[in-house]
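A protein chain is absent from this complex, but the other protein chains hold their places.
Here the chain labels run A and B in written order, and each chain numbers its own residues starting at 1.
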Amino acid sequence: MLELRGLTKLYGDFSAVKDLNLTIQENEFFCLLGPSGCGKTTTLRMIAGFEKPDEGNIFLNGSDLKDVPAHKRNINTVFQSYALFPHLNVFENIAFGLRMSHVPEKEIQDRVENMLKTVALDGFAQRLPGKLSGGQQQRVTLARALVNEPKILLLDEPLAALDEKLRLQMQVELANLQRKVGITFIFITHNQEEALTMADRIAVMENGNIIQIGLPDDIYLKPKSRFVASFIGQMNFMKLDTLETSDEGVQITLPDGHVIRLDQSVPLANPDELRFGIRPEQLRMSRTAPLPSENGLKGHILNEVYYGDSSIFVVQLENESTVSVMHQNYLPSGNNPESFIEGEDIFVCWSTRAGCLLPE
Amino acid sequence: MFAGVRERDASSRSDLLKIRESQALLFPPYFFLVVFFVLPVLIILSLSFSHNRDFSLGLTLENYIRILDPLYFKVLLRSILYAVIATLTALLIGFPMAYFISFVSPKWKMIFMFLILVPFWTNFLVRIFAWLTILGRQGLLNSFLIWTGIITEPLHLLHSGSAVVVGLVYGELPFMILPIIAALDRMDISLLEAATDLGASRFHVFRRIVVPLSIPGIIAGAIFVFIPALGSFVVPDILGGRDSFMIGNTIKNQFMTVRDWSFGSALSMVLMVAVLIGVSAYLKQGKEQSLGMGEYL
Partner (left out) sequence: MAGTDHQNDLAFGRGSWVRGITWTGLIFLYFPIIVLIIYSFNDSRFTSHWGGFSLRWYEIMWKDTALWSAIRNTLIIAVANTVLSTFLGTLAALALSRYRYRFSGLYHKTLHMPIIIPDIVQAVSLLMLFVFFNFTLGLFSIILAHASFSISFVALVVMARLAGFDHRLEEAAMDLGANRWQVFLKVILPNIFPGILAGALLAFTLSIDDFVITFFTSGVGSTTLPLKIYSMIKFGITPEINAISTMLVLFSIIAVSGIHLFERKT
C-alpha cells in the first residue's frame, strides 16, 4: 500500500504539487490523469525518489521513504523517453538492475530470458536499443523495470511516443501484464482514453492537486467539476435558473423557462453556482415529442460533423445556446437509423436519469 | 576537379544550376588551401626524402634513418611520454570539472563556463610565462618555501620535465573540459535517473552510464590536448631545459639554427603521421565524420 500524505513540491514560487493526499492499494492499476503541468510527473518523480518533496511524506507499506534514496527504493520506473542505455544491448539493459543488486549470474540469465519471453522479445537479446522499433523499445523498458520484481511500477506516459495503432495494442497488453505479474502500477497520462481503458482507479489532477478520484465510469459519468468533465470526453453545459427538489430528484428551470427533470439525489446548492452537464452520447434527436421518461428541448440542426461510425450534430436550442448530439450512423441490426439533415427542426431528448449537476 | 555530384537527382535545370554554383563556391577556398596548405606539406614531404637543401628529388631515406639515432629518438619518445602524461592529467582534472559544471544550475553554469573560457581565450604565451614567475629560481614558490623555512636554498623547479608537463596541462586543460561538457550536455538525464531507479548508486551511475556515454567527448578532448602537446614548442622552450626538450624544439632548431631543412622536414613528417594515425583511429571508431569542433567554439 502506498500512501502520500500532504505532499508538496515547490519550484521557486511555483508549487508544482501542493498538499497532495492519496492512497493506492496493492495490485491496483492506478492512473494519474491530467494535462501537462498539472503536477502528475512531479508526483511520480517524488515517489521514485528523483525529487525530494518540500513537505509531506510517502509511506510504502507503512514505512516512510524519506530517508530511502532512489536507488534503494523497491520501486521501478518506465520512462516516457524509454531511457534505454544506448551503449548496452537489450540483455544488459534488462540485467542492469539485477547486476546492481548482485544477483548471481545464473539467476540473471534465467530471469532476463524469462522476461524477454514475457514481453515477446526473445531473440533480441543482443541488439542495441537503437536498432529496435518504438514498440520494441517500449517493451524493453517494461522488461527492464519488471525483472526487478518491484513493489510498485511507475509508468510515465509510456505510450505517448507510440503511433495510434500500437498504442491501442499496448493498452491491452499493459493491462493484461499487470494482472499477470500482480504488481501495483501507477500510470500517468494526459490521455483520457488510456486512463479509461486500463485503470482500476483514476485520479484527475489539476494545478498540483487531485480534484477527483474514483472508478473510471464514476469519473466519466459523474465528474465533480467542469474541468474533469471537459477533460474526459466532451460535455454540454446548461445554465440553471432555479432548482427544486422533488421526490425522485430535482426540477430544474432553465433561464428560458423550460423545465427539465433530473432523477438523482443531489446535494442542494445555489443554482447560480451550478451547471447542468450532459454528454453528447446521452442525447438523441427526434422528430416526435419526447417520451414521458425523457426531457426534451426544441432545436434546429446547424451542422453535422461526420466521423464514420457516428456523427456529431450541432443543434441550436430555442434559447440560442448550442449542444452537441452524438448520432450513431449504423445499427448492428443492419437497419439504417433515422437520418437527419442540416437545417431541420427537431427535439433534443434525454433520459431524466442522465446528466449531472456540476459546480461552476 | 570539382565535378560529379553524387546520387542527388541532377536532372532538372535548376538543380544543375545549383550544382554549378556550388562548384563555383568551392573553388576559391580550395584553391587557397591547395596553395597554402597542401603544397607546403608536399614540399616538406619531398624535402624529407632529399639530401639537405637539394630540392631535386634525389630520393634518400637518410633523414628518416637519422631519427633513429638515440640522440633524436630519445627526444621523440620523450615528446610522446610528456604528451601522454599531460593528456591523462588533463583528463583526470578535466573530467570531474566537466561533470560538476554540467550539473550545476544554469546560473552557476554560466559563471563556470565563463571561468573556463577566459583562460581559453587568453594568450598562450602569457599563460605559460606566468609559470616562469611561479617556478623560477627567485619565483613565488621558492620565495614562499624559503620564507616558511622548509628549504634554505632555492629548488630547481624550472627547466625540468615536470615544469614542461605542468605547462602543457595548464595550457591545454580548457580544451579537455569543453568537449566533455558538450558530451555531458548531450546526455539524456533520464538515463541517469533510470540507472538510479534500477538500483545504481551515484558511483555506479558515474561508472556505468556517465563515463561510457561521454567517451566521444573524452576522445575529442584527448585529441585536442594530445596533438598540441605532442607538437609543442613554446612550452618546453620557455619552461623546459636541455633534458626536457621536445620534438618541436628539435624541428625548430633544424629550420632556424642548424638549417638542415631535410632532416627537419623528416621530423615534421613523422610528427604529422603520428598525429594523423591517432586521429584517424578515432574517426574510424566513432561514426562522426568530423570532430565536431564547431560546436565548442
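A few remarks follow.
The working rule: contacts are C-beta pairs under 8 Å (C-beta built on N, C-alpha and C of every residue); 3 or more make two chains touch, one makes a residue touch a chain.
The model shown is predicted, which means the values in this text are computed figures rather than measured ones.
Every visible chain touched by the undisplayed chain in the complete complex is listed here: A, B.
Contact with the undisplayed chain is limited, among B:65, B:110 or B:211, to B:110. Contact with the undisplayed chain is limited, among B:80, B:93 or B:155, to B:93. Take chain A: the residues that touch the chain left off the picture are 9, 11, 16, 37, 39, 41-42, 45, 49-52, 70, 80.
Residues 2-8, 17-19, 21-23, 25-26, 28-30, 32-33, 36-41, 43-44, 47, 55, 92-94, 96-97, 99-106, 110, 114-119, 121-127, 129-134, 136, 138-140, 143, 170, 173-174, 189-190, 192-193, 196, 202-203, 205-206, 210, 223, 227-228, 230-234, 237-238, 248, 251-252, 255-256, 261, 264-265, 268, 271-272, 275-276, 279, 289-295, 297 of chain B touch the missing chain (whole complex, contact as defined above).
Just so it is clear, only the chains that are shown with their structure count from here on.
Centres computed as Cα averages put chain A at a distance of 56 Å from chain B.
Residues of chain B that touch chain A in their complex: 188, 190-191, 193-201, 204, 208-209, 212-213. Remark: chain A residues 48-50, 70-72, 75-77, 79-81, 83-87, 96-97, 100-101, 144-145, 148 touch chain B in the complex.
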